[in-house]
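Would you mind keeping the following structure in view while I ask a few things?
Not every chain of the complex is shown here; the ones you see sit where they belong.
As written, the chain order gives the labels A and B, with residue 1 at the start of each chain.
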Amino acid sequence: MGVLTTLFQCAQSPFLKGRQIFRCLSLNISTRVDCSGILSPVATPFNNDESINFDKLAENLDEWNKTDLKGYLVQGSNGETVSLSTEERLLLIKQARTFIPRNKILLAGAGCEGTMNTIKMCEEMAAAGADAVMLVSPSFYKSGLNDRSLIHHYSAVADRCPLPVFLYSVPAYTGVDLSVAAIRTLSQHPNICGIKDSGGDVTKLAALVHVTAGNNFQVLAGSAGYLLAALHVGCVGAICGLANVLPRELCQLFDLFVATTSGTAHAAASEALSLQRRLIEPNSAVTKTLGVPAMKFAMDIMGYYGGPTRSPLLPLLADQQEAVKTLFNEFL
Amino acid sequence: MGVLTTLFQCAQSPFLKGRQIFRCLSLNISTRVDCSGILSPVATPFNNDESINFDKLAENLDEWNKTDLKGYLVQGSNGETVSLSTEERLLLIKQARTFIPRNKILLAGAGCEGTMNTIKMCEEMAAAGADAVMLVSPSFYKSGLNDRSLIHHYSAVADRCPLPVFLYSVPAYTGVDLSVAAIRTLSQHPNICGIKDSGGDVTKLAALVHVTAGNNFQVLAGSAGYLLAALHVGCVGAICGLANVLPRELCQLFDLFVATTSGTAHAAASEALSLQRRLIEPNSAVTKTLGVPAMKFAMDIMGYYGGPTRSPLLPLLADQQEAVKTLFNEFL
């Protein structure tokens, strides 16, 4: 682990962090833990008595290693991680490491409910040979899991984790959706280098790319269903369960996307993406956040007649007006 | 209305319906009610006493008419339609018609909770001068609004409506999300020619484009937040509230999208889109629909070792196995 650890520690330094290494439309720049591309969240093979079948794990990985997969997430949602004991989790990483070549990334799922338990698991995952950890959000005490406590949790873990940390938001399973604001804050932590967001909200993915720009932070889609759209809004890659089954097709889709945004189309694509990003926050304000009263107020700002809404909709409060003004100022 | 009505009746004939006029990546083919591009869901201007200000409506439309907006939705969600009386709704369409040139589309929001009320409203909207109607889904009796009753509702209305019909699904306001299956069925009705889907689920938009292909059915995004992604998965346009405020920027984004998918990039973009579409249903099966048991079963099909899941996850039932086999058969 010696040399590798050193490299990761470099990767976490503020100096390197400050550099914008990842670019949504030019994905081929190497980095220490560069997840641009397609990764597979590996299914855990069981025997019929539900014990782990390590031989089959080796066979599967041998096949997948022949593809262009960028790497593997061992112990994601698709790995039935929650049905493994702690001992099995560590053994599984150790074994997987022996089957995964060094040019493919091994992300280890290391999230637990408690902060203390998660720190301990991260340390053990590092010792077991993982390249980085992916931390599913805590989920049980939903009313207590606000931005404040989630930022505390992830920061405390990232401070002590010997490996680079990826966040993981999967509301369909956890009922907890990491907010754009919390992710923006966490993206500034030198040891947090990306997120897998499986919520399926492409608008949110685009917003994440936008607000974390400059923080050397990789936004990864969490499902193949919206892979193309996610890449078009700036995600650098994806970790999708379907890669267990159709790894070649997903790598092909990634390559096709790269082709569509190269050459003469590149400039237009960049400009389109830039414009789309600038529109997301103003749009949210006049739709789901503040709704019609904000839209009419913005119309007034832009020289149209917005005027009052009809009751029960009420005029914006003063601070809401200021917020809308700020958002639309750049379009005047 | 005479000539126009005749044209619409042609558009509804099975003969014309059978032709695939709309193409996601070549949007410039004219049609009778072609909503490819950006439409604005017009805000209803009120005076301070909450009465309608028709002068301001005229002024706003004059400004918007100078842009490349394809047309207008009068009485969408952003129009505070639910706060208008029936008399006001009809008057508003009549007035808007006088301010909207014939080369811009006038879609009239005509949805009501009841089927009978909706049919009557459609007839009156036609008489008031609308080019087509957009029908928000009923929403009150949520437990009674399943595919069966929604298909009945929309078919009954479309059978009797003198104008082309667009569906409108906006779950954030209605709590009702028109299903892909219901929309697929309804897309075959000769007088139903598109949908505005404001759910924000780009995977669903891609699926809609996929399953309605060949039915001359236009899928329109419902918000600017995911406009670019929606266009990349095959939507022909969008109706977004932000167009009340930033119509030029949205039209520019649309044009940029068209530019990125023309020329040398076109073939790759088409291929990428085609591949993305083929992956959506298999992906849904192994993720949200049937989950890990299906993913492991699909792995077995594709020559990997999937094997059993661990309890509490159970093996697929026989019919679920057949469904997965069917979905993955084409990748063998």
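The rule is short, and it goes like this: contacts are C-beta pairs under 8 Å (C-beta built on N, C-alpha and C of every residue); 3 or more make two chains touch, one makes a residue touch a chain.
None of the values given here were measured: they were computed from a predicted structure.
Asks: Assuming 2 chains are placed, give the number of copies in the entire complex as this structure defines it.
Replies: Copy number for the complete assembly, per this file: 4.
Everything that follows uses one rule, which is that only the chains that are shown with their structure count from here on.
Asks: Give, as an integer number of Å, the spacing between the C-alpha centres of subunit B and subunit A.
Replies: For subunit A versus subunit B, the centre distance works out to 29 Å.
Asks: Contact residues on subunit A for subunit B in the complex?
Replies: Spelled out, the residues of subunit A in touch with subunit B are 43-48, 50, 53, 56, 59-60, 63, 77-78, 80, 83, 172, 200-203, 206, 223-230, 232-233, 240-242, 244-246, 249-250, 252-253, 256-257, 259-265, 268-269, 271-273, 275-276, 279-280, 282-284, 286-288, 292, 295-296, 298-299, 301-311, 313, 328, 331.
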